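With one protein chain removed, the remaining protein chains of the complex are shown where they sit.
Letters A and B mark the chains in the order given here, with residues in each chain numbered from 1 onward.
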Amino acid sequence: MPEKFDAIVVGAGPAGIACAYELAKAGVNVLLLERGEYPGSKNVMGGVLYRQMMEEIIPGFHKGAPVERPIVEQRFMMMDKTSAVTFSYKGLEWAEEPYNNFTVLRAKFDQWFAQKAVDQGALLVCETVALECLIEGGKVVGVRTDRPDGDLHADVVVLADGVNSLLAKSLGFHKEFRPDEVALATMEILKLDGKTIEDRFNLEAGQGCTIELFGDATKGILGTGFLYTNKDTLSIGVGTLLSGLIKHKIKPYELLEYVKTHPMIRPYLQGAEPQEYLAHLIPEGGYRSMPKVVGDGVLVVGDAAQLVNAIHREGSNMAMTSGRLAAQTIVAAKARGDYSEASLDSYRQKLMDSFVGQDLKKYKDATHHFDKFPQYFEEYIPMMNRAASTMLTVDGASKREKQKKIWRDIGPAKRKFKIARDLYRAWKVMK
Amino acid sequence: MLHIVACIKQVPDTKIIKMNPKTNTMDRASAPAILNPYDSHAVEEAVRLKARYGGFVSVLTMGPPPAVKAIKKCIEIGADEGYMITDRAFAGADTLATSYALTKALEKIAAIRPVDLIICGKMTIDGDTGQVGPGIARRLDIPPLTSVCKVVEINRERGYAVVHRKLEDGHEVIRSTLPCLLSVEKEINEVPYSSMPNMLRAARYQPHIWSVNDLPDIDRAQLGLKGSPTIVSAVWAPPKPQGGKLLEGAPSEQVNQLLDVLLERRELLEVGRS
Partner (left out) sequence: MNFDDYRGVWVFLEEKDGVIAPVSLELLGAGRRLADKRGSELSGVLIGEGVNILAASAFEYGADKVFVYDDPIYRYYRTEAYMRAMLACVEKHKPEILLYGATSTGKDLASAVATDLPTGLTADTTQLDVEEDTGLLLASRPAFGGNIMATILCKKYRPQMATVRPKVMKALPRQPGRTGAVIAESIPLREEDVRTKVLEIVRATTRRVRIDEADIIVAGGKGLGSPAGFQVIHRLAETLGAAVGASRDVVEAGWIGHHHQVGQTGVTVTPKIYFAIGISGAIQHLVGMQNSGLIVAINKDPAAPIFQACHYGIVGDALEIVPMLIEAFESALGRKEEANAGKV
């Protein structure tokens, strides 16, 4: 007779762990299943963890958690081949409590977070793949794992199995991704002594900086790159829509090599030793690609539910919040003894009312828009670089002449009109 | 009831370990700690013998507190009980001091439940000596049987075991009195994917943890660094050629050059053929 739990959570990423943590804390008998050797062993993230959403689960977490550096500066680099226009904000209010966000290495962080869930009473089983949901009378009643005697029963199953959720797919909650709904990200972790990092990024001891890379970082393909500072490593990566990679016939790691050797980036990486290479998908379809997230005896959270804000590279926070909301729903359902779709539907409502649903709605057209109109990345960023160069090069030409030249360079009136229209459109999808 | 104790160790995964080139120390963070691969076969063999004859399987380890994870791994394989001895006093032990501490723990385990058979791995991938098993056997004054590649029979009533010992070019069939100690080869069995019930049991399991003070009649002078006759005096990086040397000349010349290089390191080639 297979063992029965109140709840089984599939996948120990931020979404699943948050959910299991909250469930265990509320006294729910919960099993957390993870296919990796340990939580985080296979997980990939550039590395920005948002304090607020984590704090809602474990207040004061950063004192014990393996966070790398609190972020005090965020830079945005609009890159061309040999130039970049950079915006940045640095604020020392972020260098102290309550902090804004932190870089983390998932292999360490997830492991720590999962241990906290275990301490609350969750049972964690790793190196086990959930193959499918067990269904009886149209209701999910457990999961089948790849282990001998591997069936497990539960009142409710939470699918937190990440971007390519096999289980949600097998339930028919979502279809195969289209190449314009997912980004493929590759990243490397490079070893570099902490002091050198601080010197190179203009940081006080222990502080961190993030740089987001646009434009030539992805060879103009829709996507972004990033360079984040950890304690004694750097995380560098690029992510582009699969459709873009296919269209430009470029391999993702070639793109990563490209950005690593880009003249605007190379100096940051000087002497840093590659330590780890990682690749992962990011769901970027947003609101329009969201699958069904509630069924009879089943909930979907995190990346499995496509909860990623591609524009602001937020995902882990949405994952945690969705996990937490799912747990709240389950606790209430347990009290009622009713795990039907109707009973669990409050999860969907709470989710859509929270910042998660709100932000996804807000940006619902953004990715599609930028994918459809490649000129933002292919043309406007280089144009911006040329303008900055013209303006800032001291060559005897008067500033008025320079402005005229920039204006002339943009092209004929028709083109100026097109740019204005594009900018307006961009503003509209983002507003 | 047949009581088998497997001695197991948690080791850094030396396949992916990174060394600090300046200090020649290993970067512990770079290498995940795993159950010594040879020891998983030791535990598996114990579990198989239990399935064959009935009985009880305990595992014993000496190591730092995180080694609890290695014990849990053994419970996943099917062990019944886990014992760990952990104490600063054990730190820095070489094989002689290790076998002493483990023997003391084994005596205590035997007082709880008499031991018929002890199984060790062929060797650890960090210590890499294969000396601890025979050391334990000598201290307990029971026969050590190394390089065991098959257990033919265990007869508890009549007090004997029959095993195959692997030789360089075959094997020998040996009969020994019980209790005895086996050091097992990897090929003795395949460790199957653990069952779900075992995984759940392991997730919940807490081993018995003993410190030096829990071990009766222990001579502290024989423990840890103090009790170790051997010391490491120097470490250095093995010489590694820098960058590739591209051979030149006609293909046949290149082949001959390569052959010369490899034949110079004949011992490397022979390993594949022995």
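Here is the rule we use: a residue touches a chain if its C-beta (ideal position, glycine included) is under 8 Å from a C-beta of that chain, and two chains touch if they have at least 3 such contacts.
If you're wondering where the values come from, they're calculated on a predicted model, not measured in any experiment.
Thinking of the whole complex, not just what is shown, which of B:130, B:207 or B:224 touches the missing chain?
B:130
Tell me, which residues in subunit B touch the chain that this view leaves out?
Against the missing chain, subunit B presents residues 12, 14-17, 19, 24, 26, 94-96, 99, 125-126, 128-131, 133-135, 137-139, 143-147, 162, 164-177, 180, 186-187, 228-238, 241, 243-247, 251-252, 254-256, 258-259, 261-263, 265-274.
On subunit A, what residues meet the omitted chain?
Contact residues on subunit A toward the absent chain are 253, 274, 277.
What we mean here is this: only the chains that are shown with their structure count from here on.
Take the average of all CA coordinates in subunit A, do the same for subunit B, and state the distance between these two points in whole angstrom.
42
Once bound in the complex, which stretches of subunit A touch subunit B?
So the residues of subunit A in touch with subunit B come to 2-3, 31, 37-38, 123-125, 128, 145-152, 275.
Tell me, which parts of subunit B touch subunit A in their complex?
18, 30, 32, 192-197, 199-200, 203-204
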